[in-house]
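First up is the structure itself, then whatever we jot down about it.
Yeah, one chain of the complex is gone here, protein chain that is, but the others are all in their spots.
The block that comes next holds subunit A.
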Amino acid sequence: MIAQTLSETKAPASEQPIFELIEVEQVFEVPKPGRSLFSRETVGLRALDGVRLTVRKGTSLAVVGESGSGKSTLLRVLLGLDRPTGGRALYHSKPILEGRASGIAFARDVAMVYQDARGSLDPRMTIGALIAEPLRHFDIVPRQDEAARVAQLLDRVGLPADAADRYPSGLSGGQVRRVAIARALASEPSVLVADEAVSGLDVSTQAQLLILLQSLQRDMGLTLIFITHDLGVASFLCEEIAIMYLGRIVETGPTDAVLGAPSHPYSAALRAAAPQFFEPLSEPLPGEIPSPLNLPAGCRFSTRCPKAQDDCRLKDPQLGKLGPQRAVACLHPLQPQ
């Protein structure tokens, strides 16, 4: 079954993927809409539905999708914060939750940069204390070298050493993201997970952070998992891309190939919806993303798909192999022109 799923490993077969998600499902029981006051009726919200994903060591993967597509839920499963209700989520071939429960090694190896970087930093701690916390917790350097290492990390993310005495409230939005990155790097992780790490910033700040993340990924051999809704950011930073729609990854592959010639109509629509210089915007997708409480019959994209055919409303396509490195969940993938 694993062989059948996304087997896009370019690397030798002996090399185990860092993360592997096999048919991962996350269903939240939520109060049924319109239930009466005393009713306990619930309905399943399918936040993740049949997610297949392989993350190889040293790669950079962008997870792209609209809000509500399940990116954040996927993230929580990857980080071992939530237990998936179905399927298997593996980290080095072991269940992620097991890895998290069995000591601090997983927490040290997989670091996170939150979208709300300011909120992820304790406002009553100085920047130096915030960066020293993981150093101490994971016992990275002896106490006497701590200050030097903090300065080194600050320098690595492009902040001056005297920032260590500041509080997060005294830094700008771009600077707190750098602090969050420095803090994530402090544990010397091999995987860096970043949730919308550059959204909501000025374009110049965004560019600086992207260049920083790129150089970190290259120089330190980090595996980068980058959650974003910005295709431009994804194509700049990430070798690989996974496009999510309504809780399923509908297309994966090398970023250039996928964005250059999308196979899934949804990828094509996302690509067309990204504003281009000097080009009029193409017609946006009709309608809203359907509710995960009530998934469409057949293919989940069939309600909005411009290419939908009759069988699309009957059969739910899984993510299946398409060429050596790509996979798509579509019954009628687009042919490259």
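Quick notes on this structure:
The rule is simple: a contact is a pair of C-beta atoms (placed from the backbone, for glycine too) under 8 Å apart; a residue touches a chain by one contact, two chains touch by 3 or more; residues count from 1.
The definition used in the following text is that contacts and distances are computed from a predicted model.
Choosing from "Beta-ketoacyl-[acyl-carrier-protein] synthase family protein", "Peptide ABC transporter permease", "Protein SCO1/2" or "Glycolate oxidase iron-sulfur subunit", the protein name stored in UniProt for the chain missing from the display reads "Peptide ABC transporter permease".
The chain omitted from view is touched by exactly one of A:39, A:199, A:215 or A:294, namely A:215.
Residue A:122 is the one among A:29, A:98 or A:122 that touches the chain not shown. The residue touching the chain not shown here, chosen from A:156, A:229, A:313 or A:332, is A:156. Within the whole complex, the absent chain has one touching residue among A:18, A:47, A:107 or A:285, and that is A:107.
Listed by residue number, the positions of subunit A touching the unshown chain are 79, 81, 100, 103-104, 106-108, 112, 114, 116, 119-125, 133-134, 137-138, 149, 152-153, 155-156, 158-160, 162-163, 166, 169-172, 174-175, 178, 185, 187-188, 190, 205, 208-209, 211-212, 215, 219-221.
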